[in-house]
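A short worksheet on the structure shown next.
Missing here: one protein chain of the complex. Every other protein chain is in place.
Letters A, B and C mark the chains in the order given here, with residues in each chain numbered from 1 onward.
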Amino acid sequence: MKFNVASDLLFRVDEPTTLLLNLEAARYGRQVVLKEQLILPDGARVDEFEAPQERNRITRITLAPGEAPIRYRAEIELSPILGDPAAIGEIPIDRLPLHVTGYLLQSRYCQSDRLERFALEEFGDFEPGWTRVQAIANWICEHIAYRSGSSSAQTTAVDTLVEREGVCRDFAHLGIAFCRALRIPARFVSSYAWQLDPPDFHAVFEAYLGGRWWIFDATRKSAVDGLVRIGTGRDAADAAFTTVFGSAELLDMTVSIAADGENAEPTTMPVSFAD
Amino acid sequence: MKFNVASDLLFRVDEPTTLLLNLEAARYGRQVVLKEQLILPDGARVDEFEAPQERNRITRITLAPGEAPIRYRAEIELSPILGDPAAIGEIPIDRLPLHVTGYLLQSRYCQSDRLERFALEEFGDFEPGWTRVQAIANWICEHIAYRSGSSSAQTTAVDTLVEREGVCRDFAHLGIAFCRALRIPARFVSSYAWQLDPPDFHAVFEAYLGGRWWIFDATRKSAVDGLVRIGTGRDAADAAFTTVFGSAELLDMTVSIAADGENAEPTTMPVSFAD
Amino acid sequence: MKFNVASDLLFRVDEPTTLLLNLEAARYGRQVVLKEQLILPDGARVDEFEAPQERNRITRITLAPGEAPIRYRAEIELSPILGDPAAIGEIPIDRLPLHVTGYLLQSRYCQSDRLERFALEEFGDFEPGWTRVQAIANWICEHIAYRSGSSSAQTTAVDTLVEREGVCRDFAHLGIAFCRALRIPARFVSSYAWQLDPPDFHAVFEAYLGGRWWIFDATRKSAVDGLVRIGTGRDAADAAFTTVFGSAELLDMTVSIAADGENAEPTTMPVSFAD
Partner (left out) sequence: MKFNVASDLLFRVDEPTTLLLNLEAARYGRQVVLKEQLILPDGARVDEFEAPQERNRITRITLAPGEAPIRYRAEIELSPILGDPAAIGEIPIDRLPLHVTGYLLQSRYCQSDRLERFALEEFGDFEPGWTRVQAIANWICEHIAYRSGSSSAQTTAVDTLVEREGVCRDFAHLGIAFCRALRIPARFVSSYAWQLDPPDFHAVFEAYLGGRWWIFDATRKSAVDGLVRIGTGRDAADAAFTTVFGSAELLDMTVSIAADGENAEPTTMPVSFAD
């Protein structure tokens, strides 16, 4: 299915300031960037980098004082794999591909090392595999209140678990932490998210099951087969849409995504874009 | 019912060291100290203090270098009030005696301010009063593993909730934090605990319901009508059996309590010693 | 010296809501309330309590839905003791009055138990007594940036020490934590603060030295001989100017204090109001 995505950011800086932007859609086999355009302020010094493993596309830009509009437009073709919940199992630790074991580790916002008993108690009895991770996502959706402004850049999965409120990034962090605590590799994905209302950048998580990465949205706010991936990493630290070195005020931001096709309907089946 | 309690502590200090001891049974109307003896090392400088409100009895002693045995023996008469669970309600905040409102506040180990949503979600639907606090105690007993050595002097209620293991002090802290989050005054009680096996100092909590303080042991390890109170406070910081200023090694400690009467049987009814 | 203090708070509540107010000046020998008036919304149910030990004056009020103005006016006579810095020493732990030892303990916002090495390293070499506590206050003033909005109701002394910014309450918490880590009893004081600009409620701390409580303002923003005490306690949890049970929006607040006398000049000497 094709999607048109767009983001418009307007920054103001008072002195020359460097930003790392991660706004561009990632290039995977199942996520093809058909067309795209990143429009940066005139005269800005710019360079780009595509991370070899997760393929995050980083654009570094140094802004001169003043207002700096940044625009991204892209047309994306998504070809998700849809799975059968019952057939997507967990891979025991002794057979996991070693290159995914890094996603079992605790990270800045996902202290899975502290949640082993909790995760085992709440989720230990579910059918291993997609069913269990979906149970995790359901638990989060039912127990954590989604409240704009209820968390900060320092909020961790443990905080969210205790305080029982957060935003999409916190929901994703908690899902990741529970998965890792159960020895399921899990990672953070930032995205343009189809059907998210109101439109915004969105965070979801992926769990490595049955040899692939499957997408979960614990907020239940997006249609995950229309998820246009931007950044992938251990947690939000790895996939910020913008990292500012200095001080830049974000004056305005709009984000959008639209399915190219009138009758597009989201799936309810398991969705995967990456192996 | 009468109880004989005893504690024997053996310290070694290398240089003159001051300790605050809180080993002596508190004196309340329903807890009468019939006889007692506190035997301190010869020649130690000693003074005593009984806190006016919670009646904790503090003995300050400065030990000379060497080994220092400390022994306490007492005979205690307990006259608990036994209540009817259904009749013990919560007092709304606008009618609580103002002198107990301090026990609604967050404290070092009981960050009730962070647990409001959690407490409301888990315990909001129970019948207010003894039934609800008992539900809290039950939840803790069922979800937190009792494991010696699993926590430290810095472990808080939030840590215990996340890591799902602890000792009696952690169980009490979590019970207190949940109560306060629900606007039920709650406090920490250190004690000689009847039927605790193996014998040791023990921590439980009290909740203020229906105009009295009712005892709860979330570990379910003691018989609370045989609870000989030592210290009372907001949390363990207030009721340490010994606070050492300097360094004193505790070489040995034994604690015991016995009911004076062969056929003594613990009650299963709500128990209160204090108003 | 005489002072006129005033505070005006305007709340809006949507449903009946109970508040504990602590706005009234405390009554101590050296702080005499000459005249005062607390004007509460008509028809509100009200009761009052003066804590026996710290003498905090708590007014409980249950507000009906709507806007609720609360006004306090008072005329206060302060008779501080001024001390000689060199003569105000520390009292060793074995001679401290036992009733102040509770102020050596860690509390919700003052985790002194974690700061012993830090405090000893930074402040261990100063002359014990007022000089050392003043060194603590100076260190805080020099190392912590005062920034409105930089902290929250959950910010602790440890957070402030790490993040190096805060407001008056955070400055006080850090001072208290350092003192206790050095075995100097210390406590939190909320106040109307002379010369504070812009006027607001203010937080300072007291340290127990030479047999009295001496006032320190690590923000250096107020004149401490014109400090009209409201609440006293272990930390901000004990001395909030308002504790809301339910949800009340504070629409507006103004606070003022003025010295009654044209040429009043603040002192630079140690100041104490309490023993």
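Note that in this section a contact is a pair of C-beta atoms (placed from the backbone, for glycine too) under 8 Å apart; a residue touches a chain by one contact, two chains touch by 3 or more.
Computed from a predicted structure; not experimentally measured.
Among the displayed chains, contact with the absent chain in the complete complex occurs for A, C. Among C:8, C:75, C:94 or C:163, only C:163 touches the chain left out of the display.
In the complete assembly, the contact with the undisplayed chain comes from A:47, out of A:47, A:125 or A:197. Subunit C residues in contact with the hidden partner, per the touch definition given at the top, are 114-115, 117-118, 121, 143, 145, 158, 161-165.
As for the chain not pictured, it touches subunit A at residues 18, 20, 45, 47-49, 51-53, 58, 60, 62, 92-94, 98-99, 101-102, 105-108, 111, 113-114, 153-154, 183, 237-238, 245.
Following the convention adopted for this analysis, only the chains that are shown with their structure count from here on.
For the self-contact between subunit A and subunit B, the two sides draw on mostly identical residue numbers; the shared fraction is above half. Separating the CA-averaged centres of subunit B and subunit C is a span of 30 Å. If you average the Cα atoms of subunit A and of subunit B, the two centres end up 46 Å apart.
Residue positions 114 of subunit B are each in touch with at least two other chains.
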